[in-house]
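Every protein chain of the complex appears in place save one, which is left out.
Here is chain A:
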Amino acid sequence: MLICILSVVIIAFLVPLLHRFLGNKTAFALAILPFTIFVWLLIQYLNNSASFPLKELYKWNPYFHLNLAFYLDGLSLLFSLLISGIGTLIYIYAGFYMKNAAYYSRFFMILTLFMASMLGLVLADNWLVIIVFWEMTSITSFLLIGYENEQEKARAAAWQGLLVTASGGLALLAGMVLMAIVTGEYSISGLAQYSGLLTEHNLYLPILLCVSFGAFTKSAQVPFHFWLPNAMAAPTPVSAYLHSATMVKAGIYFFARFSNSLGNTIEWQILLCTVGSLTMVTGAVMAFRSDNLKKLLAYSTISALGIMVVTFGIGTEAAIYAGIAYIIAHAFYKSSLFMLAGIIDKQTGTKLLSELPQLLYRKLPLAFVLVLTAAFSLGGIAPFFGFVGKEMLLEMTLGAPFYSMALTVVILLVGTIFVAILLILTHKAFFKKATDKKTDLQQVPKFFYLAPAVTALAGLFFGLFPDALSDLISQASISIDQELPPKHLALWHGWNLALLLSIFSIIAGVGLYYWNIKKSYELQSEFLKKFTPSAIYDKLFNGMLRLAEWQTRKIQTGYLRYYAMFTSLTILLLTGFTFLFKAGIRLNIATIDIYVFEVLLGIIVMMALGFTLITRSKIAALLSLSIVGIAISIIFLEAGAPDLAITFFLIDTLTITIFVLILHKLPKKIIAKSIFAKYRDAFISLGIGLLVTLILFSLTYHPLDSRLKAYYAENSYTLAKGKNIVNVILVDFRVLDTFGEIIVLAIAALGVFALVNFSKKKKKNRTL
């Protein structure tokens, strides 16, 4: 499994090279990669499914519980089959769609990386590794959504997607950390045995909220759904992939994964069922009102995701089967519809339903047939696989242990709207009578239709022979709950309540479509618009930018004295607070010995400082300040630290040199300060001085632990062959520290270099 993911990552970075040799055929060559993985997974499934779960473990950093652990059971098999299978078709489709695109190789490189991170996400077992892959999907999808980077809309959508899903990632991280605190378990597969401990624990609610917050953002649940329709700014192959098999399904995957460790509690059921129901209704209504073909599909995805969340919220046997069947059904019809929408867009030049040319079914018969096939699955009409899924959903809600009535009504409502959407996609789009625009159709190659045809026909095939998927669905369900009996799917369940309700929803859907056909679909209320989650997001985003701008203007004034002031003030407040309230002052007068010599030095320093403050000449202030430096080096010398004394003396000399050099660029006289500024600066300076003094006293309150000193003294010559302990510590015992320090020095010098070169560009080239 590691080899699978690694090979995808490596090939991703080879894409630009491949593109140089293969040109526009690169995509078809790349399609071999997910197809190989698909076949490998199928072989694992057919030969080894008895020995599931397959585990792989590579130790990375066991001390931090960080292991590259991978895990293939029914659930991850199902998701990785979808990712690689639909991925193969997406590559073929994108090969046509992205032909001659400006950033062809960049696009496929990121797409491949995205696929690798999705595969990693569903196959990984260690949650630290999962978080890494989770963030990788966020970042790569950011790049994919913002692919058309010269369009502001695409950039904004990419930002939105990244911020929403990455904040969810943070919440997920917090939830995972809490779970690790409670259980001490770092592998997802091992969590199920702690189910009782987790659900009884005080931290259960925070864990549940954090984990579901993460999964909600990823799978675009209300109120975080708004990023998904905006993500339509991405090229169509990406939308098709994001919606059908990846990204949004990652959130669903998490609910499926965690339902055996966190699930089956009242909190879980209420949270998931409420959010899921809200999402499916919102998504369905918004889809119904959309005029843009891609937006319509995006909102219907949101609705479908809501359905899946509800299934895992209910969590009964029927619900788990229904959820997994619906994931498959949705993957087939949604990828196919998206790809077809892209083809229609390419041929007619519009995504808007109202601008499509009249009687399109005559002009694009193949597209029409395929849309019909996929849309029937969406609407849940027999004999398509969507129908099987919908029947299972109705059985689930009818048998639900709680709110059975309400959930059934919601599912029926959404089913009704889905039927209306089916009619919009087929009747409204293809049978329009009159239009005021004349559009010439672009020709596209016939094989463009290959990928959507495969998924659309798969929906029909598995609708006719649903039993072919029984084993896969059972395998996936067993990995959620081991006690589930194998399930056999069938198209025909006999005359039962579910079927009657299904027929009712079809009739109601047709009615809804014809009743609403002449209405316009604008969101009317201006007042409501202000409170959509999307508007709130915009407000927060802009507010944050304004805050950043304000505080930059206040703090980054460009005057050195203010920088110094803010830095000192920050130190004073933060260090002072920590010191006073966490450590406390410890003062022992008795241990302080004072010699006459030190008193004399102190008097000299005080006099020099006083003169510095009083004098109005800068050079005089500077020279008297240097007295302080020299006095300090004398103290070091007296305390038995000659190395330190020499260093301090040299640094002081060089600092004074620099000051003298830049002094004549400054005004000669010291600018008089206002009284307020004088008091403020005096307060800050005295505060810093007092703080440092108190800290030093408190530090020396207890005699310093001298074991290290003794160690260095003993081993300096024998181990490091040097008699100067200070130097030996610097270049041998603690050499890594010194190395880090000299790197910092070098970087600081480079900063000075860059700054000087920047400001002196107009002068002749300096050979620094």
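The definition used in the following text is that a contact is a pair of C-beta atoms (placed from the backbone, for glycine too) under 8 Å apart; a residue touches a chain by one contact, two chains touch by 3 or more; residues count from 1.
Quick note on the criterion: contacts and distances are computed from a predicted model.
Participant: Tell me the UniProt name of the left-out chain, picking from "Peptide ABC transporter permease", "Protoheme IX farnesyltransferase", "Fe-S cluster assembly ATPase SufC" or "Na+/H+ antiporter subunit B".
Facilitator: "Na+/H+ antiporter subunit B"
Participant: One chain is left out of this view; which of A:A535, A:L600 or A:V756 touches it in the full complex?
Facilitator: A:V756
Participant: Using the definition of touch stated at the top, determine which of A:L17, A:L500 or A:I651 touches the missing chain.
Facilitator: A:I651
Participant: Can you name the residues of chain A that touch the chain not displayed here?
Facilitator: Looking at chain A, the ones touching the missing chain are residues 642-643, 646-647, 650-651, 653-654, 657-658, 661-662, 664, 719-724, 726-728, 730-732, 735-736, 738-739, 742-743, 745-746, 748-750, 752-753, 756, 760, 766-768.
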